[in-house]
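Note that this complex is displayed minus one protein chain, with the remaining chains in position.
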Amino acid sequence: MALSSPVHIRSSQEMAIESEDDVLQVRREVRVLAERLGFNPFATAAVTTATSELARNIWCHAGRGMVQIEVIDEEGRSGLRLVFRDQGPGIPDIERVLVGGYSTARSLGLGLSGSRRLVDEFNLQSQPGQGTVVTVVKWGRL
Amino acid sequence: MALSSPVHIRSSQEMAIESEDDVLQVRREVRVLAERLGFNPFATAAVTTATSELARNIWCHAGRGMVQIEVIDEEGRSGLRLVFRDQGPGIPDIERVLVGGYSTARSLGLGLSGSRRLVDEFNLQSQPGQGTVVTVVKWGRL
Amino acid sequence: MTKRHEMRGSIPVLRIGSTLLATIQVELRDSVAEDFQRTVLTRIEDTGSTGLLIDITALDMVDSYVARVLVETSKMARLMGTEAVLVGMRPEVAATLVRMGFPVDGVRTALDVDDGLALLGRLRPAFDL
Partner (left out) sequence: MTKRHEMRGSIPVLRIGSTLLATIQVELRDSVAEDFQRTVLTRIEDTGSTGLLIDITALDMVDSYVARVLVETSKMARLMGTEAVLVGMRPEVAATLVRMGFPVDGVRTALDVDDGLALLGRLRPAFDL
């Protein structure tokens, strides 16, 4: 999870993702935090949408999991770091899902590849049978 | 770097590529030289665009590097030889990036495959962990 | 009030002349989405409407799931012979969808309901009120 630069964690909370309601709950929380940090509407929509994709993936593909939501500071800027964790089936071919257009569900397969394009830092770790961890960081634009 | 034919190097300079500003700087320099060599607008746009792609790749994927810009003569014609060098992560699957459409960034993956089509000679050397060297030559059209 | 009621109530489908106007004001969740498609298609059949406007002005976020539901509903309507137009997409929503690589071709759009009605009028002049 190579987020090398030293960051200051201003706040941290965890939310469970076990239902579609939880997915909506999590993305509302992320929107509130983004707005509070002064993200512009484009950055706010971007991080809220990525959250929705990744939380929905946990609910759809792993059944349950959780997200850790952190407000972080680094070199005078503030941002959100979100860590989505589950102990589901994992993703066998990470490269393929990151290119996009690949899906085991009846959908577009844009969740992972699309989220990645919406955030500033993206890290996906997954072992078949062991679960999946997706870490994203979004910095507020000025 | 198989540029076999004996060339006469008329001038040679190095420029660092460490920021987006440097990318713009380098491509302006290449444009000036191309125009000075009497390249027509199509050849000038081609070599300037290839320069932009390759310099941007250094900035985006390797963080820093440099370009060596040479004015060369060979068999009565003049051209530009550009050597882009970095010590970044290197490219694991050269064949794939040369086909085009493959990208680890949120972009089109046309930088390497596209540049190759814009120049007269193209050579890509890369070792994962060792960095990347891309050499291109563009001859002026009459 | 049950959840199903809550959502039924919240995607009103109005008739404006030969056009149906569906206004999405809630987050589209799985159950709502299916119900929405069913309602819209059934009302197209019942009313013989030749145009469908889906107004998403109220949505401040459209993820790939919701986008797919919207595009699919438009396609279903079109298969029935009804032109569908998505209206009121916010700037940040448009920016997000394009950046994600969502395939946008084939979706008819208009700035707002008025513009959407005018567009339908041009597409199906014979049917316009």
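A, B and C label the chains in the order they appear, each numbered from 1.
By definition in this document, a residue touches a chain if its C-beta (ideal position, glycine included) is under 8 Å from a C-beta of that chain, and two chains touch if they have at least 3 such contacts.
None of these values were measured; they are calculated from a predicted model.
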Of B:I17, B:M66 or B:L118, the residue in touch with the unshown chain: B:L118
Positions on chain B where the hidden chain makes contact: 20, 24, 27, 31, 41-42, 44-46, 48-49, 52-53, 56, 100, 107-108, 110-111, 113-115, 117-118
Chain C residues that touch the omitted chain in the full complex: 86-87, 89-95, 97-99, 104-105, 107, 109-112, 115-116, 118, 121-122
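Quick note on the criterion: only the chains that are shown with their structure count from here on.
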CA centroid of chain B to CA centroid of chain C, Å: 48
Intercentroid distance (Cα basis), chain B paired with chain A, Å: 36
Distance from the mean Cα position of chain C to that of chain A, given in whole angstrom: 28
Numbers and ranges of chain A residues touching at least 2 other chains: 117
Chain C: positions in contact with at least two other chains: 99
